[in-house]
Each structure stands twice: as C-alpha cells, then as structure tokens.
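Handing you a structure now.
Removed: one protein chain of the complex. Kept in place: all other protein chains.
Moving on, here comes chain A:
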C-alpha cells in the first residue's frame, strides 16, 4: 500500500531518500505553516512584558540548537555555550559600533566569529572526551570572561551600547522594541531550525550522529571523527554566535554578565530538559526554563514577603537554584529524553487517532 502524502499511520518508507525528507507528509508541512502563521499573530495578543519573554525564549532556542549540535547530536559535552554567545555578541557590537554595519550584517558576523572561535576551542576534542572535554570548554568559558574583563576595546565587560535598528522604515524604539524584534528573531529561528534539519539529512549531519554513537565504528565506515567533531563545534558555535548577536541587539547593550558561566549552565539545563539531540526539544527546553523562572520568581517574592523563615535563612533566594536543580535531576531520572519525548508521544497519539494508541 503506498504511503499517503497527507497522513501516515505507520512507517511506509521504502527508499533512503524518503528517510531524508524534512517533512514526511503534507500534514506536517501544513501544521508548520499554521504554527508559523499563529506565531506571526502572537504579538497582537500578548502583553508587552510577555512578548519580551517570548523573544528571550526564541533567542535561547537558537543557542540551544547550537548546543544540541555539539552535545546532543555529536555527544561532545560543552559547558561554554554562553561564552560562544558572548563572542558573537561582542563581535556584533564591534561590527555595529566600530564598522557601522547594519544589524543584518553585524549579526552574521557575530555568527562567523562564534564559528571561528568554536573551531579553535573544538581542537581539544580531537584528543579529549567526556568529562575532560567538558573541563576544556569550561576553561574556555573562564578565559572568555577574564579576557573580556581585561580588554579595553570591549569596555572591560562594561556596556557597549548598540544602535537602534530600522527595518523597512520602522525604527525600533523603546515602545515597539519587543514587537519589532519579535518579527526579526522569529524568521531567524525558523531559518536556523530548517537549516539544521537540512544539515542533519546530509552525510555531514549523519556523520555527527555516527560519531556520537560510536566514533570507532564511524571511523571504520570512512567517517573522519576528528573532522566531524570540529565541524560540530563550528556549527554549534555559529548558532551560539547568531544567538549572541540577536541578544546583544535585543538587550540594547552588551555586558559580560549576560554571558557568564551561569548562563552556560542554564543553556545546558534547557538542552537536557528539552531533550538532547532533538530539534523540538531545543524549543521546548527554553520555553520550560523561562516559564519556570517566572513561576519561581513569583513564588520567591511571595515567600520573601511572608517572613516564613527566621532571619538569616534566605529561602526565597534558595528556591530558584533548588527548583532548577530539581527539574534537571527529575528529568534525568524519569524522562532522560526530555520534553521532546512527550512531544513525540503526543504527536504519535494524534497520528493514530481515533485508533487506540
């Protein structure tokens, strides 16, 4: 029985080319178009402060896709993704302020700078694995923070303000900032997501997964694991650099505090909670963590105002790291495949509906 191009209740693929399609059915294509259509309408209904959170989620999603490329798809632990974001942010800021480049050129320059530095930082991955590589990326995070802090060109970590952007005659001012940037970040996110889906179906993308699963077996099949690992770092850092450039413009100024170790940990948490090695997980992880942050923030305020604990016991402050830590531990224990697995299961349920799952 030939597979329907509209729906598929099972796997009817008979050729490798069918495995490599981005969209298996028309319904997948249509649902993505509908989703993007709905997302385009979102700013019209969301309050301004919530729109800011959505923008943050989208920027973090770009960075988490990058982290997923190195850690999720290639299996190289990276604890320095915020530093790669920072490289992109500072490169973007310099391109915008020193070279007076427009944002649509400055941000890709940030991506390229991230990729360049990422390639260099990825070199130890030729020799190091697992925790040792994690320490190497952690070292880069520390070196980055120290380097920026001691470079007068980068304001020693102080603020480098970015110029306001203008798109099709509309200038991003204080009052429409979130609105304008929503419509700039969303296409970038969609393009970056599709780009990765495209890369993943090429031999280069599949080689990353092969190296993750067993690098010796991959080498036996003719894949150069070293090249694959360096490429993973390069692409992952490119994504981080783009995210950094977007974040720099979105925050209106670059300051070192936005690219510290805690942000790297947060990005890693987003990737784990979302589901390592999953594109939908790269969107769901940031969504979960940002929403959790808002909920915990509100709860912290409430606890702080109630004086429930004796003086000296700052339970409100403890709540945030506690909740984040707990979320990561619970996901690792009970759902190591992250929210992406829930997404997969719910899709599967509706795919076979009304038949029993």
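Points worth noting:
The rule is short, and it goes like this: a residue touches a chain if its C-beta (ideal position, glycine included) is under 8 Å from a C-beta of that chain, and two chains touch if they have at least 3 such contacts; residues count from 1.
We adopt the following convention: contacts and distances are computed from a predicted model.
Per the UniProt record, the chain missing from the shown structure is "ABC transporter substrate-binding protein", taken from the list "NADH-quinone oxidoreductase subunit N", "Helix-turn-helix transcriptional regulator", "ABC transporter substrate-binding protein" or "4Fe-4S dicluster domain-containing protein". When the omitted chain is restored, the residue from A:167, A:255 or A:327 that touches it is A:255.
Along chain A, the points of touch with the absent chain fall at residues 48-49, 52-53, 56, 145-146, 149, 155-159, 161-162, 164, 173-175, 177-178, 251-253, 255-258, 297, 300-301, 304, 311, 314, 316-317, 319-320.
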